[in-house]
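Note that one protein chain of the assembly has been removed; the remaining protein chains are unaltered in position.
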Amino acid sequence: MSARRTHVSAIVNGDPAEFLTDPGATLLDALRDTLGLTGSKEGCGSGDCGACSVILDGRLVCSCLVLAVEAEGRRVETIEGMADGGRLHPLQQKFLEHAALQCGFCTPGLLVASKALLEVNPDPTESEARYWLAGNLCRCTGYDKIIRAVLDAAAELRQEPAKRRETV
Amino acid sequence: MSQVDFIAPTSADQAVQALLAGGGGARPLGGGTDLLVQLRSGRLAAGLIVDLKRIPEAIGVRKVDGGFVIGAATPGIALGEHRALGLAWPGVVEAANLIGSTQVQGRASMAGNLCNASPAADSVPALVAARATCLIVGPAGRRMAPAETIVVGPGRTSLAPGEFVLEIHLPPRPLRAADAYLRSIPRTEMDIAVVGAAVNLTLDAAGIVTDAHVALGAVAPTVLLVPDAAAALVGSPLDADALARLDQAARAACRPISDKRGTAEFRTKIAGVLARRAATLAHGRAGKRV
Partner (left out) sequence: MTDVLERPATAPLDDGRLKVVGGRPIRPDGADKVTGKAAYGADFALPGMLVGKVKRSPHAHARIVSIDTRRARAVPGVKAIVTAADFPDLASEEYEAGESASNLRDLAHNVMARDKALYDGHAVAAVAATSSAAADEALALIDITYEVLPHVIDIEAAMAPDAPLLHPHLFTAGLAARPDRPSNIAKRNEITRGDLTEGFAEADVIVEGRYTTAAVHQGYIEPHACVATFAADGQAQVWSSSQGQFMIRAYCAKLLGLDSSNIRVTPAEIGGGFGGKTTVYLEPLALALSRQCGAPVKMVMTREEVFRATGPTSGAVMTVKLGAKADGTITAADVVLKYQAGAFPGSPVGAGSMTALACYDIPNFSIVGHDVVTNSPKVAAYRAPGAPIAAFAVESAVDDLALKLGMDPIAIRMKNAVRDGTKAAYGPTYRDIGYVETLEAIADHPHYAAPLGPGQGRGVAAGFWFNIGGESTAAVNLSEDGSAVVITGNPDIGGSRASMAMMAAEVLGLPMEKVRPIVADTASIGFSMLTGGSRTTFATGMAVIQAAQKVVEDLKARGAMLMDVAKDQVAFIDGAVVCLDPAKGKGDLTIAAIAAKSAQTGGPIGAQVSLTAQGAGPGFGVHVCDVEVDPETGHVTVLRYTAAQDVGKAIHPAYVEGQVQGGVAQGVGWALNEEYVFGADGRMDNAGFLDYRVPVASDLPMIDTVLVEVANPRHPYGAKGVGEVPIVPPLAAVANAVRAAIGKRLTDLPLSPPKIRAAIDAR
């Protein structure tokens, strides 16, 4: 019937995480069902909506397209690791200030994707932000306030480089 | 999907052994952006997944003998980050960077795109027009094969049991050579190409085309290398006349289907349009490469 479960050791949001998984399970399954990190969402299971976005060894990926076993020895960053303790990341704060979320379901994926954007391009144009985030579907907002929040957060992060850089 | 087993070999030979041992149910894993979708939907059944990403040669872009060697599991986004590759092969890089979303780009590889053998694969027309070759590793050893010989039909490759693509090789670039890839999709992102066109040109000092390769995607069961389209360009300054002949030759070569993504008639017309536009783009780029 099902194959032998595999032991995986990874670093999740900066902390060591160990879990057992079916070889065929996705990283999204492991995060949500095994590690209890339900912030990453399944919207489609086929890599078309971005609601499951995480950062894997510094690369933005859909966790529904990564096998849990592939996370062995790798660093995973999820929405749950974005705030610094009780202090929201500027992106999170700007999303709230700009009302860049309505139902909030796509929001974790969008925040992770936006964080990844600003790490490679701290001063994106509106067009660059839109194309980078094209893999994150939102059905509620029409994207307007999301893009404004991202560009506003980018501006804030450019002004205070020492204070806010993430270290994982 | 819980019937699968998983192994992550650390050498190419280990991978060959694993693929052989897994028999018909063994699949090599690059970025996984096609494989996982197909396993989940039931389109594919796998017994053993052989992850290539821990094999050193499978990741990275290296300059070798004037050309480039690209590891089979190198994600598209890494290609875009490689400055020299982007300068020499802007068409190949832009084609690879059009596959899916930024998230998909973080994983999907050109070799995976090629071996998935979709008629609409974005990187394949550019690789074929670039005259890319593949290093294939298998039980009989290593061999090189042109990229266009890998795909034999939708979802089918010419690879023998136990074989997999380890590297993609791009030939050295002469001066004044450049390529371009364009595709037609209904939205601005995220769609499978309805038509794809890649043009690879070399110019002489006067701007005359001395060498050309034109490849079309999504208009036939496999990517089409169109010699007539290339012939329409060679010896010309890429004037309106040459572009019109290119358009015609591209359209004549198409054998598209009508499906939920586009009609055959539309695909044929657009093939001509994109071939012209890609040629113009490549010509402009080549003129700057001295």
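Lettered A and B in written order, each chain numbered from 1.
By our rule, a contact is a pair of C-beta atoms (placed from the backbone, for glycine too) under 8 Å apart; a residue touches a chain by one contact, two chains touch by 3 or more.
As the structure is a computational prediction, the values presented were derived from the model and not from experiment.
In the full assembly, the chain not pictured is in contact with A, B, by the touch criterion defined above.
The chain not displayed touches chain A at residues 1-2, 22, 32, 37-46, 48-49, 51, 78-80, 82-83, 88, 92, 95-99, 101-108, 111, 126-127, 129-131, 133-148. Mapped onto chain B, the footprint of the missing chain covers residues 2, 41, 184, 186-192, 194, 260-263, 265-266, 269-270, 273-274.
Just so it is clear, only the chains that are shown with their structure count from here on.
Centroid to centroid, with C-alpha atoms defining each point, chain A and chain B lie 29 Å apart. Of all the residues in chain B, the ones that touch chain A in their complex are 1-6, 8, 29, 31-33, 36-37, 39-41, 49, 51, 53, 75, 77, 100-104, 106-107, 188-190.
Only residues 1-4, 6, 22-26, 45-48, 50, 53, 56, 59-62, 64-67, 69-70, 72, 113, 116-117, 131-136 of chain A touch chain B when the two sit together in their complex.
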